[in-house]
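Of the protein chains in this complex, one is absent; all others appear in place.
Chains here go by letter, A, B and C, matching the order in which they are written, and residues are numbered from 1 within each.
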Amino acid sequence: MAALKRIGILTGGGDCPGLNAVIRAVAKSALAGGLEVVGIMDGYLGLIEDRMHPLSYEDVSNILTVGGTILGSSNKANPARYAVPDGRGGWTIRDVREEVVATCRRAGLDALVVIGGDGTMSGAHELVRRGLNLVGVPKTIDNDLCETEITFGHHTAVATASDALDKVHTTASSHHRVMVVELMGRYAGWLALHAGVASGADVILIPEIPFDLEKVAKTCADRRKVGKGFTIVAVGEGAKPVGGKQFVDHVVADSPDPIRLGGVGKFVAEQVEKLTGLDSRSIVLGHVQRGGTPTSFDRLLATRFGYHAFRLLQDGRFGRLVVQQKGEITSVLISDVAGKVRTVPGDYDAVLAARAIGTCFGD
Amino acid sequence: MAALKRIGILTGGGDCPGLNAVIRAVAKSALAGGLEVVGIMDGYLGLIEDRMHPLSYEDVSNILTVGGTILGSSNKANPARYAVPDGRGGWTIRDVREEVVATCRRAGLDALVVIGGDGTMSGAHELVRRGLNLVGVPKTIDNDLCETEITFGHHTAVATASDALDKVHTTASSHHRVMVVELMGRYAGWLALHAGVASGADVILIPEIPFDLEKVAKTCADRRKVGKGFTIVAVGEGAKPVGGKQFVDHVVADSPDPIRLGGVGKFVAEQVEKLTGLDSRSIVLGHVQRGGTPTSFDRLLATRFGYHAFRLLQDGRFGRLVVQQKGEITSVLISDVAGKVRTVPGDYDAVLAARAIGTCFGD
Amino acid sequence: MAALKRIGILTGGGDCPGLNAVIRAVAKSALAGGLEVVGIMDGYLGLIEDRMHPLSYEDVSNILTVGGTILGSSNKANPARYAVPDGRGGWTIRDVREEVVATCRRAGLDALVVIGGDGTMSGAHELVRRGLNLVGVPKTIDNDLCETEITFGHHTAVATASDALDKVHTTASSHHRVMVVELMGRYAGWLALHAGVASGADVILIPEIPFDLEKVAKTCADRRKVGKGFTIVAVGEGAKPVGGKQFVDHVVADSPDPIRLGGVGKFVAEQVEKLTGLDSRSIVLGHVQRGGTPTSFDRLLATRFGYHAFRLLQDGRFGRLVVQQKGEITSVLISDVAGKVRTVPGDYDAVLAARAIGTCFGD
Partner (left out) sequence: MAALKRIGILTGGGDCPGLNAVIRAVAKSALAGGLEVVGIMDGYLGLIEDRMHPLSYEDVSNILTVGGTILGSSNKANPARYAVPDGRGGWTIRDVREEVVATCRRAGLDALVVIGGDGTMSGAHELVRRGLNLVGVPKTIDNDLCETEITFGHHTAVATASDALDKVHTTASSHHRVMVVELMGRYAGWLALHAGVASGADVILIPEIPFDLEKVAKTCADRRKVGKGFTIVAVGEGAKPVGGKQFVDHVVADSPDPIRLGGVGKFVAEQVEKLTGLDSRSIVLGHVQRGGTPTSFDRLLATRFGYHAFRLLQDGRFGRLVVQQKGEITSVLISDVAGKVRTVPGDYDAVLAARAIGTCFGD
C-alpha cells in the first residue's frame, strides 16, 4: 500500500462532548506526520455535496475544550437513502454511496476518519465495503455501542445529569416532593443508571428493567413514613412499565429526534401522585445533556481515541473502529458493531451496588 | 420595648438558592447576641401546626453552601386560607391568622424573621397588622419583587440558565438548529433577560415585550443567510405574542406551580420551524433553576440580607423588609411591596445593550 | 463635532475575566451603528509599535465566554516611560505620548476605548490631556478602583477564590488543620473579604485591618476547644500585622507583578503553628484568580459597561470613565479616579455581618 498523503475527517449523528478533541488529536497527529488533513462539513452531507476544506494546525488549536463539532454534523444524511427534492414539491430517495466514494477519490482523500454513532457506523460500513480506506471512532453519550466499554461524551452527559439531579434534590427536600428527572437513553439505561448512582437517586428506572408502578409508589410512600419527605427518581427515556411499551407518543413525523409531548417522566410523576397523594413533579432534561465543554475525563479519552484512529490509519488497518476493551484502547471491525446495542446487564456491579444501598429499580 | 429573648425563623414559598445562608446569618448573629433561636418548620405550616425546634450554632454550621432550606418550606400554606379536611373527603378553608399569632406568643417568640416571596410577604403583612413583631427578607429567583434592586438566588438561577444556554449553543451550532430554551419568569423577564445577555442569546423574549413571531422567524432566517446556521432563543415562560395571552394551558387544577403540557417555548419552536423550515427544538429548563448551591455572589448577598434582618430586629424596627436600593442594603415597610410586581423597564440598560449588539426582542 | 467614523479598542494591564465581553459589546454596538472598529494589540504597546487591525462582526462573535483578551495586553507598556534598547545592551526610557497620539491620528481613529486598571487609566488621562477622544472602562479583579462600586471580573475572581476555600475546607476538616489561603489584593481587601464571607472562612485578614497574630492564634485554638478541629483563614496578599509591613519580600527586580518567595499566608500559617501547635498549611492561589471564563454576572456587567462606553462615544462625552454608582451604570471624569485606591471601609456591612456571625479579623 502506498503511503497516505491526504486524509479526511467527518463527524456524524447527534452532538456529543469531545468531538472536537478527537478532531484535534487526529488532525494534529496527521499534520505532525506530514499528511494533509481535510475537514468534511456536516457529516456525510459534506461528502454528498462536496463541501470540505483543508484543516491547518491553527484551525484545530484551542478547540479541545469547545463543545460541539467545528465540522458541523447532520443526523439526517444517510448516503444509502439521500432525500433530494423531486422538483414537484416532494422528495426522491436516492442511493448516493457510489458518488460519495467517487467524491473522496476525486478529492484525493487516501483515507477517512469517521466519528459517529451507530447510524454513522452503519453508513461507514457500507463505504468500507465499497473500498474506501476508513477508520471509525465511536461517539454516543448513551454509551450503548457494542464492543466498547466506554465512549467519550458519556461521562460529560453523566456529569450534566448528576448536576441536575443534585439541584432538584435541594428543592425536593425543601418541599417534600417526589421529583422525577427524565434523562436520555432510549434503548439503554447507562446514563440514567450512572447519573442516578452518582447523585444518590432513590429510584432509578431504565429500559432494561421494566418497572412496577406500585413498587415505585411504595418506595416514595415508605420514605415519607421514615421521615424522608422527598424522593428523587432518575428515569431513562426508554424505561417502560412491566408489560407496557416505551413512551414515544406524539412524535413529530419523520423526525429522527422527535419532540415528544410527554414521556415516561411525566407519566411516572402523575401516577405516583395519584397512588400516594404526594406532591410530584417531573422535568425533561433534554438537549442540555448533549452539549457543553467536555469534562477533563472525556477530553483525555477523546484525545486517546483520536490518536488511536491515527495509528490505525498509519498502519493501514482500515475498516476498524476504535474501542476500549478491558481497560485498553484497541480496535474491532466496524462490521462487528453496526446495528447492535449494548444494554446494561442485570449483574453489572453498579446495579448491584445501587440495589445494595437501597435504590429502587421498580422491579 | 423589652429586649428580645427568643426569635423564630421561617422560610416560605418556592425554593431559592441562598435560603440557608440567610438562616445561618440571622441565627449566628442572634446566638452571638445572646438570643435563643427557634426554627419553624415548613413555612407558615409550622406555625399553624406548632412544629418548631431550637436552632443551635451547630445546626446552622456548614449550611452556607447547601441549596434548599434546612427548615423546609411550603408554598401552599396561607394562614388566611388554610385548608383542613372536612371529614367527608373534602376540604374546609379556615382563617387561622389569630391562631398563628397565638402560637408565636405561646412559644415565647418575641419576634419572627420571615424569608419568602410575594405571597409569603402578603401573609407576613397580615401578621404584622395583628401585632406580631416581624421582619421580612425577600426571596425570589425571578427578581420581580418591588422596592429591591436585587434578591439573593436570582444570580444563581441566571448562572444555571446561562449554563444551559451555553450547552445548547454547542449543539445548535453543530446541527444548524434553532434552539429555544424556556426559562422561569411568569410576570417579569429578569431571568430570561439576564441569562440571555450573559450567554449571548440571539433572541430574548420576555413578558414585558410582546413578540411578533414573524420578526423572530426573520431573525432566524437572516442568520442562516449570513452563514450563521443556528439561533439561540431565550424565552421567559410568561412571554406572549403581540395581542396574545400567556401560555398557561393544561394547568393541573389548584396547583400553585402547575405542570404544563407545553408552553411558550414549544410554541415558538414549532412556529419558527413552520415559518422558516429550519430545524427547531425547545427545552423547558424547569425546577433545575431553583435548586443547587448558591453562587458566591448569592452567598455573600444572602449573608448581608440576613445580617440586616437581625439588625432590624435588634433595633425594634418591625414590619420592615430588607431590600437593596441604590446599591445599599436598607429596608422598606412590608406593606409597601405586598402584591406588587417589579417588571423590566423598556429603558433598562441591559435591554438597550442587548438591542445595540443585535439581539432580537421580537418587537 | 464631526460624527465618528472609526474607533479603536485596547486592553491594558493584568488579565481580568470579562475583557472580551466588553470588547464584544463595544465592537458590536459600533459596527451596528455603522462605525469601523480597529483592535489595537497588546495595550499601549500596539499604539507605540503601530500594531492594529480591523475587527469584524465575526472577529468578536463567540468571545463572550472566553477568558483573557483577544487583543492581548501588556502591563509593562507605559507611553510616558517606554523602554527601548539603547544599542549597548541597556535600555533608554523615552516619553512617547506624543507619538502615540500621532499614531492614532494617522490611523484615522476618531476615538479610543481604553479598558484597563488604575495604571492604564493614568496613561489614558495623559492622552486625553493631549487631545485624544477617549473613554475608559475600568477593569480590576481587586475591585479597588475609585468612584465605582463594582468592576467586572471581581465576582469571577471571588467565585474562583471561594471555590478554592470550599475545597480546602474539606481537607482542613478531615485533617483538623489550620488552612491559610492567600488571595490577591495588595492594597484593598475586597477579594479576600468577599470570598471569605461567601465561603464561611473563620478568619479573614485584609490590608485595611492590621491583624494581631495572638488573636488569630486564639481563634484557631478556641475552635479546637469547642470541638471544631479546623480553621480556614482567607488572607489578602497585602494584609499585615499590627505595626508591621506588607510582605513584599524577595521581589524580582523591576517586575510589575513580582514573584514572591513567601508572603503573608505562609507567615500566618507558620506563626499560628508555632503559637498553637496546630498543624497549619498555606497555599497561594495566584494567577488562577485572574483567568477563566467570566461568570454570568460578569458577562452581563461587562456587556453593560461596554455598551455604556459606546454611548459615551456616540454622545461625544470623551475623557470619561464608565462606572457603577448607586446601582446604576454612569460615568465620571477619568481624572477623578487616576491614582486613587478604594479600600474596604470599616463599617461596610459585609464586614459587620462577618463580625456578627463570629468571623475573626485579627483585630
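Observations
Keep this in mind: contacts are C-beta pairs under 8 Å (C-beta built on N, C-alpha and C of every residue); 3 or more make two chains touch, one makes a residue touch a chain.
These figures come from a predicted structure and were not determined experimentally.
Within the whole complex, touches from the chain that is not shown fall on A, C. The residue from C:Lys5, C:Arg51, C:Arg105 or C:His175 that touches the chain not shown here is C:His175.
Checked against the hidden chain, the listed residues A:Thr11, A:Ser29 or A:Ser74 yield one contact partner: A:Ser29. Counting the whole complex, the residues of subunit C in touch with the unshown chain are 11, 14-15, 17, 19, 42, 66-69, 72-75, 160, 163-164, 166-171, 173-176, 179, 229, 257, 259, 261-262, 266, 269, 281-288, 290-292.
Contact between subunit A and the unshown chain involves residues 24-25, 28-29, 32-33, 62, 64-65, 149, 155, 158-159, 161-163, 166, 194-195, 197-200, 295-297, 299-300, 303-304, 306-308, 310, 324-329, 349-350, 352-354, 356-358.
The rule we apply is simple: only the chains that are shown with their structure count from here on.
Contact topology of the protein chains: linear, an open path with no closing contact. Greatest centre-to-centre distance from subunit C is found for A, with centres as Cα means. Each chain gets a centre from its C-alpha atoms; the one nearest the centre of all protein C-alpha atoms is B. Chain centres here are Cα averages; for subunit A and subunit C they lie 41 Å apart. Here the CA centre of subunit B is 32 Å from the CA centre of subunit C. Counting partner chains per residue, subunit A has no residue touching two or more of them.
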